[in-house]
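Omission of a single protein chain aside, the complex is shown with its protein chains in their original locations.
Chain naming follows the written order as A, B, C and D, and within any one chain the residues start at number 1.
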Amino acid sequence: MDRRNFLKILGITSSTAMLSSCGVDKANEKIIPYVIPPDEEVYPGKPLYVSTTCTECPANCGLQVKVNEKLYHEQRSLYPTKLEGIPNHPINRGGLCARGQAGLFRLYHPERIKRPMVRDEQGNWLIITWSEVVTRIQDELQKTRRLGKINTYLSNHTNGTISQLKNQFCQEYGFERLPDFELFSHANIKKANQLVFNKQVIPQYRIAKTDFLLSLGADILETFVSPVEHTYHFSIAKKNQHFRWYHLEPHVSLTGVQADHRIVIYPESEIIFLSYLIQTLFRESHQKRNLPFKLLRSIPTYSLEETAQQTGIYQQDLQKLVGELSKAENPLIISGGISTAHAYGLEVAVLTALLQWILGITSEVVNFINARNYENIGTFLDINNLLHRLDQNEIGVFFLSKCDPAGQLPVDWQFLEKLKKASFSIGLADCLNATVRACNMILPLSHTLESWGDAQPFDGLHSIFQPAIEPQYDSKTEGDILLSLLNNNSEFSLYYKDYLFNNLKSRFGETNTSKLLQNGFIRTAVPESELSINLNQVYQFLKNFRIPQVKRTELLVFAPSIRGYDGRSTDLVLLNEIPDPLTTISYGAWLSVSEETATRMSLKDGDEVEVRIADERTKLPVKKQKLLPENVNLVQYGVVRLLSGSYDKRSGELFWFIKDIILSKTGNHVKLPVLSGSMDENGRGILPHVNEHAHEKEGKPWYPEHEHENYRWGMAIDLESCIGCNACSAACYVENNIPIVGRKEHLLGREMSWIRIQPYVQDNESIEFVPMMCQHCDNAPCEPVCPVYAAYHNPEGLNVQVYNRCVGTRYCANNCPYKARRFNWFDHRLPEPLDKMYNPDISIRDRGIMEKCTFCIQRIRAAKDKAKDDNRLVQEGEVIPACAQTCPTKAITFGNLEDKNSKAYKLAHSEQAYRALEELGTKPAVNYLGKKREHYEA
Amino acid sequence: MKNQYRFDEKHQFLEKLENLIKDGVSSKKIITYTPYPVHEVEHILKVKASPLRFFTLIGALAGLLFGFLFTIWASLDWPIIRGGKPIVALPAFIIIAFELTVLFGGVISFIGYLLLSRLPDFSKIQNPEEYGNQFVIQIQDGETR
Amino acid sequence: MKPENMKELEYNSILEQDILDAMRKPHPIYWLALFICASFFVLGMITWVIQMLKGMGIAGINNPVGWGVYITDFVFWVGIAHSGTLISAVLFLFRAKFRNVFNRSAEAMTVFAVMTAGLFPLIHLGRSWLFYWLFPYPNQRQLWVNFQSPLVWDVFAVSTYFTISAIFWYVGMVPDLAIIRRFTSGIRKKIYSFFSLGWTGSLKQWRHYTRLYMFLAAFATPLVISVHSVVSWDFAMSIIPGWHTTIFAPYFVAGAIFSGTAMVLTLIIPMRKIFRMEKYITVDHFDKISKILLFTSLIVAYSYVVEFALAFYGGHKFEESHFLYRLLGDYRYLYWLMVLCNVILPFTLFVGKLRRNIPYLFVLSLFVNVGMWLERFVIIVSSLAKDFDPYNWGIYIPRWPEVFITLGSFGMFFTFFLIFTKVLPILSLTEIKEEAAE
Amino acid sequence: MNLSYRNLAIVSIVVIVIIGLIETVVKIGGDGNLLLLLSFWSALIQGPVAVAAAAEVSRGKWAQPMKRELLAFYPLILFVALLFLFISFQMDIYKWTEIQHRWLNKSFFISRNFVLLLLSFFVAHLFARASLQQKKSSQLVAVLYLFVFVISQSLIAVDWIMSLEYPWMSTMFPAIYFMESFYVGLAILALMAVVTLRQKLGNKVEVKKVMRDAALFMFGFALAWAGLYYGQFLVIWYGNIPWETSFFGIRMEYSPFKEMMTLIIVILFIVPFVGLISRKAKESIAVVSFVSILVLIGLLIERLFYILPVLPLNAFWLVIEFILMSAIFWLFFKNREQVLRIDK
Partner (left out) sequence: MKIRIAPYFIIIYVLAFIIFVILISYFWQKNRKTPEQPINFSHQIHVSKVGLPCTHCHTTVEKSTAAGIPSVETCMTCHKAVKKESPEIQKLTKYWENKQPVPWQRVYRLPARKYVYFSHKRHIKANLECVNCHGNVEIMSIIKRVPKLEMGWCMSCHKAKNVSIDCATCHK
C-alpha cells in the first residue's frame, strides 16, 4: 500500500492522522534539466505563441498556438496547450469555433499513425522505414506502368505551395491528380455562378455589409463555407438597427433560430418561392436591374395564394418579406446547404444568383474577386467517375491523402470494395480512418501543428503553417513525402521547408515572407474584374425549366452539424463531450423527430426506431425536437453516415435528403445523454423578457456591500449576439483542464463543463441561448456554507474555489442556484498522449474536489504579474478569459467593474443589462444583455 | 469501633435515623448506605444542598464565553468574506456558543461530581463494599465529612 | 410493578435476578443475530473504503442532486438518537415515572445511534480522509474553520450531543453496575467494579448523584432540541425551495422524536418478550409512549400542512412549482407512502385499544421508521432535483454503495445494541426500586 | 358587579356595537386599531381555554383547580368572531386586495376566518360543558378544541398578520403565533391563581401548586419561544433572499421598531427566563404575577411590532377600545359562575 492510500485509511481510523497535512503527492520526483535549452525564450510563466492556420475545415482560420514548457514523462519539452484565433485575422478575427478549439485533440490523438506500414500478402501490417517506403512505391509504379494502369492522386481540399508540388509530382510520375475531395463541394452554387456570371467559384458573402439577409437553407453560422467568418460578420450586422434576416429552411438549424424571421418552407419548393419573389419584384418594379422579357417569361409566375400553398409559407410572411426586401439598400441572398442539395438545387442556385443580380449585386456584399478557394474541389460527378474507373480496374497506384471517402461517402456506394480494386492504394493521414485502414500502405502524416506549409483561404489571402511542436512520431509532411519520392531519397527531412520558403520568397519576396511568418498571414492584391451576367446561358438553362411536384413525404434530412462537420471531427472526444446546442445530446447518434411524428407514433425520447430506405436500414433512438416541421426527420452528418446517396447529374451536388423513408418502432429503448433538464424556461428569470417582472419583488438584502481593492472582475454577455455555437465551452475545456467524463457519466447527469449553453424554447417558435457559468455573486450562496473556507470571495470580486482545501461536502453545489459547480466524481484523466495538452498554469483536480469557472484566474494572475513588474494596474483588455477570447461574435466582454471606463462596466450598467435569477439577491458579477423588444414582436 | 444498623425496609431505617438524631447523635458522625436515593435522609440529617451547582454554573458560563470569544477571534484572525456576510456573524456564532455552553457545563459538572463524591475510589474498586438492598446506618467515632 | 403485599427487599432481589437472567449466557440465535449484524457492518465498511479509493462516483449521487441517501441516513440516525434523550431527560424533568422502564435502553439507543449517525457526514465527504479539517484544531495552516457553515455547527452539535448523552448514560448506570458487580466474579467482576468506580451507595454519593442527574437532564433537554434544529438548518440555511423554510427546526425536532420513539418501540417490544420483562414493562407504559408517538406525529402533520399551504398562499413561482413536484413529480410514490406512514397510520392511535395492542404498535413502529426515512429522503432529494434553473434539473437513483452502506449502518447499530443487552443492565434498577418504594 | 348571563350578553353586544361604530362610522386615522385589538384579544381569549384543554388531555393535576376561571372566557370567542366582521369594511388595509388570488381574496378571507372562529367557539362551548360535567368524552372534546385552536390561531397568523406583508412569508410564523397565545394562556392562569390566593378562595396549597406549575411552564415556554423566534430569524438572515428579508429589514433598521424588537426579546424571553429560573421565584406570588403581567404586555408590544410598521394606529381610540375590552374581560371573569351555568 503506497503512502497515499495508507494515510487515506489512516484518516478514517485515527485522529492522529492530523500529524500529516499533505498526503497527496508522489513521494519523491525528479526534475529534469534540458540537455540543450531551446533557442526560444520560453520558460515556466512565459509561453510561446506560434501563428499558423487551422485545418479542421476548408475555411482555414488563422491560428495562434500557445506553447508551454513543461515536464511530461520526465521529458522537459515544449507542448502546444491551447489554440486561439489570430486577433486581426481577416477570416476569424481572433475567434475560433468549437471544432477549431478541438484541434489539439487531433494533434494528440491516441490513434495517430506512428510509423509507415504496408500490407503483406496475407494482409497483415508490416512496419517499414521511409526508405523502404520510397523503394516500395517506386517498384509499385514500375508494375503499374507495365500493366498500363493509371495512377491517381486524390486528396482533400489543398491549395498553396503544396498544390503546386503535387502537380509537379503528378507530372513526373504520370499521375492523374483528381479534383480534391470535399463532401460539401457546394457544386450547385459553383455551377450556378458559372452559368450566370461565368465564374465557377464560391464568392465571399459579406454579411456585415448588408442590411437585408435572405438565406435559403445555408447554415452560414455552422458549416457553410466559412462559418466563423460569417458569424463574426453577423454580429457586426446585428449592430445595425435596420438589419433584417429572413431564413428559410425545411428543417430546424442553429442558424435558423438565430434569424429574425425563421420561415419553414416545404423541401424543394424554394424554387417556387424564388420565382414568386422575382416576378413580384418586377410586377411591383422594385428591381434595380432589368431582365429581357423572354427570360423573365421563362420564369414561372405564381400568385400569392399558390406560392403560400405550394411552399407552406404564410401569406403575410411572404408579403412582409417582399416588402422589406424591396426596401433594402443592398440586400444579400444566400442559398446553399440543404436548399441547394436536392433535385432542384441548381435551379434554386441559379434563381438566387439572378435575384441577387436584379437586386443590384455589389462586390460589397457578394465578393467574386476574393472568391473562396474552391476551384480544384471536385464534385460527385468526379467521385462517380472515379468509382467507375475503380470498377473497371483502371486505377493503379492510388494516393489518398488526408481524405476519408470510405468514411464519408454514402454507404450504398461501396467505396471500400471498389478501393480494393486499385492495384496499390496508399493512404496518407495523421489519424487512422476507414479509408487508410483499407489501403495497402499507410504513410503517417505530421499534423499541421507539426509541419510547415501554407494555404490560400481565398484569393488574395495567404496564411502559413508553422510547426508548434516537434513531430511526435516517425511521420512526415505530405510535402516531404512527395519530395523524397521525387528525389528518390528519404534520408534528410525538412526538404519541404526549404522548398516552401523558396516558393514563398519567389511569390511574395523576403519582407512579405517574414511578415507572413510573423503575423501568420498576408494579403495580396487581386485584379478587379467587372461582374457581368450571361443572359443567354441563363435563358438556355431556364428554357427547359422544371416545375417541381412538391409532395410531402416522410423525409430523412442529413444536415451537417457544428460539432461533426462532414464527420471528420466526430472522433475528437471533446466534440462529443460538448452537447449539440439544439438538443443538448452529447454522445452517440440519434434521430430528431417532430412533435407530430412523435405523437403519431407515440414515441418518447430514446425510443428506438428503424429507418428504412429502399433496402438500406438502420436503427436509431429518437429525440423529440421542438420547432422541427412535421414529416421532417433529422440526423447529423458524421454521427450518422449517409445511407444512400443520389446526386445531381448536371452539377454533381450531393442530395441531403432522402424521400419516402419508412419509420417503424423497434420497441427497444436507448438512454440518450440529454443534458438539458428542460427546454422550457418556466419563467424562472433567466431569460431577459421574462425577467422584467422579477423586479417587483422589492426588499433589499441585509449585508453591506463589500469593498473591492482596485479590481472587481465582471462580465457582460450579449445574448443578442450569442448564437449558441459552444466555442466558449470548448475553449474552456482546453484552457482549464476540465475532465472529459464520457457517455456513462453524462447519463448520470455528471457533465463537467464550466460554461454551458442553455437552450430555451420560447412559445414554440424561437430558441434562445444563455451561456451559463459561475456568476461570481457578491452574495454567493455557495460561500458561507462551506465548512473549510474552500469557497470564498476574494477582494477582487472573484468567487474562488481553493481546490486542495475542498473536502467535498458538495453543499456549495447544492446551494448554487445556477448549478455552476462541478464535482470530481472520479479521478478523470485524459489518456496518453492526450494529456500532453494539459495547461500547466492550472491544476488537474483530483477526485472528491469541487471545481468551477474561475474567470480564468490563471490569466488574471499572469496579467497582474506582468502589471506588477512595471508597477501599474492591469489595464482594459489585458485579461481575456478563454471563452471571451474565442467567441466568434465577441458576445462576451470581460473587464474590471471597478473601472468606470471599462467596456464591461458600461455594458453592465446599460439599460438592457440584467442578472440571472436577480430576485434571489445573489448580486452576480455576470451581466446579461437582454434582447431588444422588436425581436419578439416579430 | 463503628457500630452499624441494617434494615430491610425503608421506613424502619428512617425511624431509626430520626431517633438517632433525637438522641443527639451528631449527624456528622452518621453515614447511611441506601440502594437508591432517599431524599428524606437529607432532610433528617439537615445536609446542605450539594455544591455541585457551582461547578455546573461555572462550566456553563465558561462554555458560553469561550464559544463567543473563540468564534469571533478565529474569524477576525483571518478575515475571509463568504457570501457577503459580516465577518463577525453573531447570529451564526450563537449556535456554537450554545453547544459549547452545554458541553462545558455537562462535562465540568461530571468532573465536579467525581471530585465531590471522591470517585473513583480505587481501594473500593479493589474490594467493594456491598450492602445488598439493605439500608445501612453507620456511626463513626471520629467526625467524617 | 410491585404488588402491594410484597416486601420491598424481596421485590428488589427478584428484580435483580430477572435482570441478571437477561444477562446470562446467550442463546445460539443471539450469536447468529450478532453475526449477521456484524457482517453487515463489515460489508458497509468495505464499501466505504472502496468508495474512497475509487471516488464518490460509484454512488448514485450526481449533479444537481449532490446529497442523497448518505445525508438521509445521517438525519435518520440523529433522529433516532433523539427520543432516547427525550425519554430519559425530558420525561425525567416532567417527573413522568413511566420513563424508568424505557430510559436505559433508550439512552443506549441514543449513544449508538449518534455513533452511527456521526459516520455519515464522513462517508459522504468527497475526501473522507481529510475529515479532520472540519474540526477547529490549531494547525500549521493558521486557518480555522468557517463558523458560519451549518456543517461546522453540525460538528459541534453532534459531538456535544454524543459526549453529553454518553455521560448521562454512564452516570445513570454507575449504581446498577455496582449491583451487577455483586453477582459477577473473576475478570468480569473486576471490570464491573472498575466501571462502577467503587460505588457504595453512601449518602455522600447519592446526594451529589441526584443533583448531577438533574443537571444533566436539564442540559440534555435544550441540547436535544438544538441538535436537531442544527441538523434541520443544514438544509434550511440554503436557498433551495423546499429546503429554505423557517419551520424546519421544530418540524425536524418533532420528526426526530417521532422516529426515535418508534425505534424505541421497535427495540423494546422484542426485548421485553425475549427477556420476559412483561412484569416491569407493562401495557400502560406502552399506552403512554404511544401517546408521545401520536403527539409528535400531529406536529409533523401540522408542518406538512403549513409547508404546502404557505407555498401556495404566497403564489411564489419557485415554491409553488417545487411543492407541486413533490406531490406529482418523480418521487410522488415515496411522498405518498411517507404521508401514509407518518400521518395516516399513526392517527389510528387515537383509538385507545390500538394504543394498548402491542403487536400492532410493533408493526406501526416499523412503518413509522420507514416513513421517517422516506421523509428525509423526499425532502433532501426532491428539493435538489428540481431547483431554480430548468437546464440542470435531474433525478437521483441510489446505487449499490448507498444500499450497502445503509445496511452497514443498521448492522453497526444493532451489533452495538445486541452487545449492550448482554453486558449491561437493560433496565435502570435503582430507579425502578425507587419508584417501587413509593 | 354581578350580572346575569343575559345581561352579560347584552353588555358585550353593546360593546361590540360601540367598537364597531368607532371603527366604521367615526372615521379615524388608525387603520390598524381593529386588527390590533382582534389579534391581541383573540390570543388572550383562546389561550386560557386551550390551557384548560391541555390540562384536561394530559390529565394533569396542575390546572384542574383553576379550570372554572380558565373556561370563563370561552364565550368571548363569539365576541371576537362578531367583532371580526367589521374588518370587512376596511379590507383595503391589505395590499393583496389589488390582485385577486385564489387563496387571498376578500370574500373567502372573511368567510373562512369567521366560520373558523364560530367553530372554535362552538367546540369551546362543548368542551366547557363536558369538562365541567366531568363527562367521559371531555378528553376527546378537549383534543378537538386544541385542534381547532391551533388551526384558527395559525390561520389568524397567516391571514390577518402575515398577509399584511404580502408577499413575505415564513412557515414558522403561524407556529410561533399560536404558541404565544398558549404562552399568555399560561400567564393568565398564573394571574388567576394569584388573584384567587389574594381573595383567599379555593384550597391554598393546590392553588399555590397551580401557580408554581404555571410558572414552570412559562419558564419552559419562554425558552421555546426564544428558540422558535431565533430559528425563524436565523433562517431568513442566512438565506438573505430580498423578498424574505424585507420583513426584518424595516423592523431592524428604523426606530421605534428596533427598540420594540429588543423589548420583546427582553420581556418574552429574558425576564421570564432569569426571573423564574430558581425554584423560590416560582413560588413567590410577587415574582410570578410580575412576570405574567409583563408577558401580557410583551404580547401586546409584539402585536404592535407586527402591525405598526404597516398600518397607522390612533392612540386615543385604541386606548378606549382596550379599556372596553378589558372591562368585558373582567366582567366575564367576575361572573364566571353565571357564565358557566351550563354545568348545572
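What we mean here is this: a residue touches a chain if its C-beta (ideal position, glycine included) is under 8 Å from a C-beta of that chain, and two chains touch if they have at least 3 such contacts.
Predicted model, so just to flag it, every value in this text is computed and none were measured.
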Item to check | Residue of A:Val802, A:Ala867 or A:Ala913 touching the missing chain in the full complex | outcome: A:Val802
Next on the checklist: One chain is left out of this view; which of A:Ile844, A:Ala863, A:Ala884 or A:Leu917 touches it in the full complex?
Outcome noted: A:Ile844
Next on the checklist: I'm checking contacts with the chain that's been left out. Which of A:Tyr173, A:Phe465 or A:Tyr792 qualifies?
Outcome noted: A:Tyr792
Item to check | In subunit C, positions touching the absent partner | outcome: 139-143, 190-191, 194
Next on the checklist: I need the residue numbers on subunit A that touch the omitted chain, in ascending order.
Outcome noted: 3, 6-7, 10, 14, 16-17, 19-22, 24-25, 27-37, 43-46, 74, 76, 789, 792, 794-796, 798, 800, 802-805, 841-844, 857-858, 861, 865, 868-869
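Note that in this section only the chains that are shown with their structure count from here on.
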Item to check | Comparison of A-B and B-D by number of C-beta pairs in contact, larger one | outcome: A-B
Item to check | Where subunit B and subunit D are represented by their mean Cα positions, the distance between them in whole Å | outcome: 42
Checklist outcome for this item: Whole-Å distance, C-alpha centre of subunit A to that of subunit C, is 57
Next on the checklist: Could you pull out the residues of subunit C that touch at least 2 other chains?
Outcome noted: 143, 145-146, 148, 152, 222, 226, 237-239
Checklist entry - Where in subunit A do residues touch two or more other chains at once? => result 701, 703, 779, 781, 784, 786, 789, 920
Checklist outcome for this item: Contacts from subunit B onto subunit A in the complex sit at residues 80-86
Checklist outcome for this item: Residue positions on subunit A within touch of subunit B in the complex are 701, 703-706, 777-784, 786, 789, 791-795, 923
Next on the checklist: Residue numbers of subunit B touching subunit C in their complex, please.
Outcome noted: 8-10, 31-39, 41-42, 45, 47, 49-50, 52-53, 56, 70-71, 74-75, 77-78, 80, 82-83, 85, 89, 92-93, 95-96, 98-100, 102-103, 105-107, 109-110, 112-114, 116-126, 128-134, 145
